[in-house]
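A single protein chain has been omitted from the complex, and every remaining protein chain is retained in its original position.
When the chains are written out, they are named A and B in that same order, and each has its own residue count from 1.
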Amino acid sequence: MRAMPFRTASDYSVKFTPPRLRVGDALIESGKPAPTWDYLTTSTVVGGVQVDATELLRSTALDDLSGISATMQVDCASTGFRETVALPVVQAADHEAALQLVIGPHTVADQIEISYGLVLDRELEPRPSMAPYRRGSRVFASTQSHRFILEGDAAGFPTEAFAFGPAGLPKGAPWHLRFHVDSLEDPFMGAVRLFINTEHQASEQLLSGAPGLHRSVLFHSVLEQLLVTAADHNQAADADDWSELLSANHTEGSVGAVLSSLTTTYLEMALPAAMAAVRTDRARVLTKLRESAGLLLGDAR
Amino acid sequence: MTHKLIPRFSAGQAAIRLEEIQNHLAADGSISELIQILPADAVPNSTGGEAASPLDLQSWRRGVIEALSGIQTGSKLDNDLHSIELGKALSSVVDPSPSDAASDGVWSFMTLALFPDVVNARWPAHPVTHELSKDRWIGRQAGRDRNYLKLAWRRWQALGPVMESAETKLGEDEFGALLERSAVARNRRLVQAAAEQVIAFKDDGARTEFARALMKQITYQTGPLDLNILTADELGELVRRCASEVLSLGAPRRAVVD
Partner (left out) sequence: MGYPDLEWFPKPFGAGDTDGAGAKKMLGNPEVDPASLLVREMAQNSWDARIAGTVPQFEMRLRTINPAVRDVLAWNVFGKGSSPNLGLSRVLQSQGLCAVEVLDRGTKGLGGPTRNDIDPPPGEPADYSDFVLTIGAPPEDGYGGGTYGFGKTAAYLASECSTIVIWSRSRRSDGSIDERLIASAMGSRFTLGTQRYTGRQWWGTSSSDPDAQAAFRVEPAIAEDARTLGEAIFERHFESDETGTSILILQPKGHEDPDELVENWAKAINRNLWPKFSTEQDPARQMNIRLLRDGDVVQLGDRRTSPSLAAATRCLAALRLAQDGHQTEDPLVQVKEIRCGRPKRVVGHLALSKFLPDPTDDALDQDAIVYMRSRTELVLRSDTPVPTADGLTRWIGVFKPCLDLDPVFASSEPPAHDQWNPRSLEDFNERRLVNAALRGSKEEGESFRNPLPLETDAATGASSTGKVSVALAGLVGAAPGSSATTRRASTGGGGSGAVRPKVEIIAVQPLELSETDLEDGRQTTRVTLQVSGTNVAVPVTPSALSVAVDGGVMASEGQVMLESWIRKDGSALRAREAMVAPGESISADISYPVGLAIEFRFTVGQP
């Protein structure tokens, strides 16, 4: 239990609305993960406050509301980010007023913590009533803080978005996949990267990740390229060695392991067999892939 | 400013690599042989921007090494300067995304692959056990959050402008005192105002003790007061008041124990 050296607002005098995090068009409840957030995201914490003016003044022994502000503070312990937004409580007397704080790109990571409070934002004279008088006095400090989980252990597909034209890629192409199969033991996340063309009219839909035809086609196309590239690598590499490498056990998260899980899932074949099939019976295997990946069904896996 | 994503090592990769470096050095191997611009097992975050290319990494290395050329390690003064210049160079040359830099894997990569020589210069292996400091080399992935590069960068981020103006550079312990409490350190203006008071403290012999006592006084104030809403002037005034309180108590003459 925490106690201030002055009188503070009672629990009944103020009500804070649990904050929510707006990421794109999604509004995320506190305590929930924000899976679509990334370093480039601008997100907004949206909160609210309402005070019972009479009770607030009674419990704090302050004379009026004019020197009191409601604060919403966003902290990120991982990056050292801290921002506070303040709102005079007169605006929140007997009705809810919104508190909003925008979090820019490249400022936070891992998770953010939101805490509410009321502060005295002017200097007063000390009084026998023990009412707060120093500017900055924590008139009310909510014991509850709210967290949003921005990053976790789950893997998203390595993706970047930019305009292709200026970068020398065909500006009419919606995406480009880079996939190097130098070694099956390399980390998959380093071997692959998807580039989305922000110049393309479909980019918004692709970037939204929303279920639909765009996502379905993208998903299938990426999957197909991964498998075909790996299968064709056989021609570039020493064939015997490559087959042997395909059959080996692969470290979790490696190119080999991910390809293996993809062929098992979508082709129902072990990696070596699947790679051989993609090479020798490509048309049939890719048709099977279109089926198993639910191509054009609009709700890609 | 566009930040480029830095490759990362997982905690496991970092631990293995640290041991390899330790063994290599114990066998009188040269540290420069261990520099690797982009080992295949280092992977940047999957989203959040453009991944640094080998060319970027090369130019980072060149830039930082150039900034540190001529700066020695060994004496306290040299070490202090090394840390400050390193932080400054990382800030200006690498300019990590704060989001990306929150990952300790990023710092392990930079320590173990890109700048092992830089870290080794300041935190070489123990002469008898040949062990490298886990805290200083891979920080929170294996021990305490004290990765040398990360700390140097964070200190520069928090106190860069103040640090430049100091005649006697802030030392390891003074930084420790100023930035020890992360919740307090997040109020950057407050920490900068405190650092100015520390730098202005003339008794060099007791400056570290003064820094500790001052930060304690200031931290006390963060309980009843939300200092984030104060203006810079108000913060300056508050810090000055805390400083005179510390001095009026006769401190600093000895280390203050929390």
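In this text, contacts are C-beta pairs under 8 Å (C-beta built on N, C-alpha and C of every residue); 3 or more make two chains touch, one makes a residue touch a chain.
Just so it is clear, the structure is predicted and the values come from calculations on it, not from any experiment.
Trainee: Given the contact rule set out at the top, which of the displayed chains would the hidden chain touch in the full complex?
Mentor: The chain that is not shown touches these displayed chains: A, B.
Trainee: Touching the left-out chain: which of A:V139, A:L223, A:L245 or A:A274?
Mentor: Residue touching the chain left out of view: A:L223.
Trainee: Going by the contact rule already stated, which one of A:T17, A:S142, A:S183 or A:S261 would touch the omitted chain in the full complex?
Mentor: A:S261
Trainee: Which subunit A residues would touch the chain omitted from the figure, given the whole complex?
Mentor: 1-8, 23-24, 31-38, 40-41, 105, 128-130, 134, 138, 147, 149-163, 165-170, 172-173, 187-189, 194, 196, 198-199, 203, 206-211, 215, 218-219, 222-223, 226, 252-253, 257-258, 260-262, 300-301
Trainee: Since one chain has been left out of the picture, which residues of subunit B touch it in the full complex?
Mentor: Per the touch rule, subunit B residues meeting the hidden chain are 2, 10, 45-50, 103, 181-184, 187, 216, 219-220, 222-224, 227, 257-258.
To be clear about the criterion, only the chains that are shown with their structure count from here on.
Trainee: Averaged over CA atoms, how far is the centre of subunit A from the centre of subunit B? Could you give it in whole Å?
Mentor: Those two chain centres are 28 Å apart.
Trainee: Quick check: in the complex, which residue numbers of subunit B touch subunit A?
Mentor: Its residues touching subunit A are 3, 5, 7, 40-51, 97-103, 154, 157-158, 182-183, 185-188, 223-230, 234.
Trainee: Which of the residues in subunit A end up touching subunit B in this complex?
Mentor: Spelled out, the residues of subunit A in touch with subunit B are 2, 4-6, 38-40, 69, 71, 73, 75-82, 84, 86, 105-110, 117, 119, 121, 134-138, 155-160, 162, 182-183, 186-187, 189-190, 193.
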